[in-house]
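To start, the structure under review is shown below, and the notes come after it.
Every protein chain except one is present and positioned as in the full complex.
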Amino acid sequence: MPQLQTSSMYPLNPSFAKEVERSFARQPIMNLIGASLSLVEPGVVEITLPYRADLAQQDGYLHAGIVTTIADSACGYAAYSLMPAGSRVLSVEFKVNLLRPAQGETFVARAEVIKAGKTLTFVSADVWGVGDDAQKTLVATMQATMICLRNNSK
Amino acid sequence: MPQLQTSSMYPLNPSFAKEVERSFARQPIMNLIGASLSLVEPGVVEITLPYRADLAQQDGYLHAGIVTTIADSACGYAAYSLMPAGSRVLSVEFKVNLLRPAQGETFVARAEVIKAGKTLTFVSADVWGVGDDAQKTLVATMQATMICLRNNSK
Amino acid sequence: MPQLQTSSMYPLNPSFAKEVERSFARQPIMNLIGASLSLVEPGVVEITLPYRADLAQQDGYLHAGIVTTIADSACGYAAYSLMPAGSRVLSVEFKVNLLRPAQGETFVARAEVIKAGKTLTFVSADVWGVGDDAQKTLVATMQATMICLRNNSK
Partner (left out) sequence: MPQLQTSSMYPLNPSFAKEVERSFARQPIMNLIGASLSLVEPGVVEITLPYRADLAQQDGYLHAGIVTTIADSACGYAAYSLMPAGSRVLSVEFKVNLLRPAQGETFVARAEVIKAGKTLTFVSADVWGVGDDAQKTLVATMQATMICLRNNSK
């Protein structure tokens, strides 16, 4: 995709990185599958997941739902990194295109905020399979809408 | 959604149910999260997942990626149930709308084929949270495109 | 799709039908393509479009963008019919699956609200091609998120 508009990618919450890490640590599913935060910048988050056989579908590829799990969390935290202190973030919707069978020793989901709004934030993510030769292959893309909750209402 | 067109919902593979069960049993991720097949009919598949705290996101709700995991497998197997013997099925894309926080004691993903084609099959799924009072709440919907592979080419 | 949850499908604005008609009349694009409102009920709107050769793509089928145009307006007004007086509605996102070439003498987009929220409303639409024998064929589905604006902020 061409030029991103990143003009508004400054964090409203000075401790955004700590907040993202704190929230990530409270997602038990990340621990179950073995995912970790590998990058937190304003509007950009990466999550890394080593391949494990128990995360696979019937052909041995990473299950599309697990591809989605790391992409969704990356998108959510990319959005969250730009929200004011005291916010909560929830996924409204996402679409995933699965470009190739999810093969790799490790998977990296990289999410970037395309447009941050007061209520809704639009985020795009790519998920890469990384081989033992460090070769990266794009396996999936996600486009997600995230909502910022201040009063617990959706 | 109104009237579905289900005219072509007859199985080409007489042992479709056994095939779906066999393939499901070979998805290690289903075992990891504790999901099971609860219904297999021509063009319709349900997967049931009891809530577990280690499948949650930061607020204790089922993670959207796990909601997606059961919806995607249900869609894939609903499509697969109508494919000829010897086929393989892969997800091309899906979109998920997350209507409410995924709360429940159990979750049921019910997928129905909307249109089965020779190459592409379009499937729709609903994911319900079921409370201890057996009350069902719609928490997410998925619309997915599945591809039938006969010659390993996508 | 199975059972809809329509419990909250009562109109907050008693003159919702008049409001939808008034707004529809102010969409010049509907006039350009020849579309008309054919049903307005709380949470349900239908738009009808007779086929015209100047709305086609290169093979003579109705262009997917025009299929989308009537589906999007139907979804928007289905959502709008449940919003309080003084609201404005905007599309946040939609996904369209194009199940068959869009053939027909007339096309009908029928939208139904799946979940109405204070800020976001989730709507699903089917688009049918209707032949000269009145036979209906499902050509596309849309799932859309609509936002209710009260203070002009998105």
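By written order: A, B and C. Residues from 1 in each chain.
The rule is simple: contacts are C-beta pairs under 8 Å (C-beta built on N, C-alpha and C of every residue); 3 or more make two chains touch, one makes a residue touch a chain.
Source: prediction; values computed, not measured.
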{"item": "Omitted chain - touching chains that are shown", "value": "A, B, C"}
{"item": "Interface with the unshown chain - residue positions in subunit C", "value": "23-24, 26-29, 31-32, 53-59, 63-66, 68-73, 88, 90-98, 100-101, 154"}
{"item": "Residues of subunit B (touch criterion as defined above) contacting the omitted chain", "value": "92-93, 95, 117-120, 145, 147, 153-154"}
{"item": "Touch residues of subunit A, complete complex, unshown partner", "value": "1-2, 4-5, 95, 97, 99-100, 110, 112, 114-115, 122, 124, 126, 137-138, 141, 143, 145"}
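Assume only the chains that are shown with their structure count from here on.
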{"item": "Angular offset of subunit A relative to subunit B [C-alpha, multiple of 5 degrees]", "value": "180"}
{"item": "Subunit A and subunit B, separation of their C-alpha mean positions in angstrom", "value": "23"}
{"item": "Subunit B and subunit C: spacing of chain centres that average the CA atoms, whole Å", "value": "27"}
{"item": "Residue list for subunit A, restricted to those that touch at least two other chains", "value": "92-93, 95, 154"}
